[in-house]
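Encoded as structure tokens, the structure appears first; notes follow it.
Heads up, one of the protein chains got dropped from this complex, but the rest are sitting where they should.
And then chain A:
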Amino acid sequence: MSRIDARVLTISRIGPFRGSATTFGVLIRSGFRRYSTYRQATIAGSFTNIVFGFLRCYVLLAVAAGAVGQRPGGYDVEQLATYVWVGQGLLAVIGMWGWTELSDRIRTGDIAADLLRPVSPVTSYLAADLGRALHAMLTRFGPPLVAGAIFFPLHVPSRWQTVPLFAVSVILAVVICFACRYVVNATAYWLQDARGPMILWTLGSGVLGGLYFPLRLLPDWATVTLWLGTPLPSLLQAPLDVITERDGPAMQAGLVGVQAFWAVLTLSLTVLVQRRAERRLVVQGG
């Protein structure tokens, strides 16, 4: 094949930053496209989210009815319903569970193909995950929220900054969740099979991320320790507390600040783990 004198290193007429941004954008779009091919899965997933939404909502409302002053963990009834239904919508957006693509590729040796690209695996997987989250935001976030709004009174945000803060919080949660899952998957570089760490992650992220119950039901010292000591409450609890306006404006912004801290920390860890792994990598199979 004639090379048409296009050695790639010499061709970037656009600046390196814009070039990287374009590549990143295209990778995001590819993530979006990959998930948009599975329409039936999207519909089935939304249906499941709604069914479990009813279950969780009735349980929490029953708890509220029995609690002192009907405000368990400082949420009123509308805030609790919002917590459940926005949470059900965000579940697929954050994408806590079921991502084993990286560990599968490490186990089979297909990771070699990722390493042979001029883009680092962390960058390309992050972009693809943002595309996935965008697709989920457009398809999976709405249905549970609509279902919740039809059958329960929901909390309507009263502060102007709540919705923009919520948007930032969701993006940060997606990034943190991606980084955590990447590290959990990357244990396969050392263990060949990441099933053990994956089970721990599934359990930990559900219980300590705020999905099974609002962490605010725990004693304050436990909540604060979890929030500052682990990235898990930043996954779901943080965006949900932001949208339900559980706290004052300063605290609301502070929660997003803590998320930003965890996003930087977990992403750095991801890069570090990937670099260490590449040095001792054994590509499986012939």
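Basically, a residue touches a chain if its C-beta (ideal position, glycine included) is under 8 Å from a C-beta of that chain, and two chains touch if they have at least 3 such contacts; residues count from 1.
One rule holds for everything that comes next: contacts and distances are computed from a predicted model.
Hidden chain, UniProt protein name from the list "Sodium symporter small subunit domain-containing protein", "tRNA-specific 2-thiouridylase MnmA", "Na(+)-translocating NADH-quinone reductase subunit A" or "ABC-2 type transport system ATP-binding protein": "ABC-2 type transport system ATP-binding protein".
Residue A:115 is the one among A:51, A:67, A:115 or A:138 that touches the chain missing from this view. Although one chain is not shown, part of chain A still touches it, namely residues 1-4, 6-9, 11-13, 19, 22-23, 26-27, 30, 33-34, 37-38, 108-110, 112-113, 115-120, 124, 278-283, 285-286.
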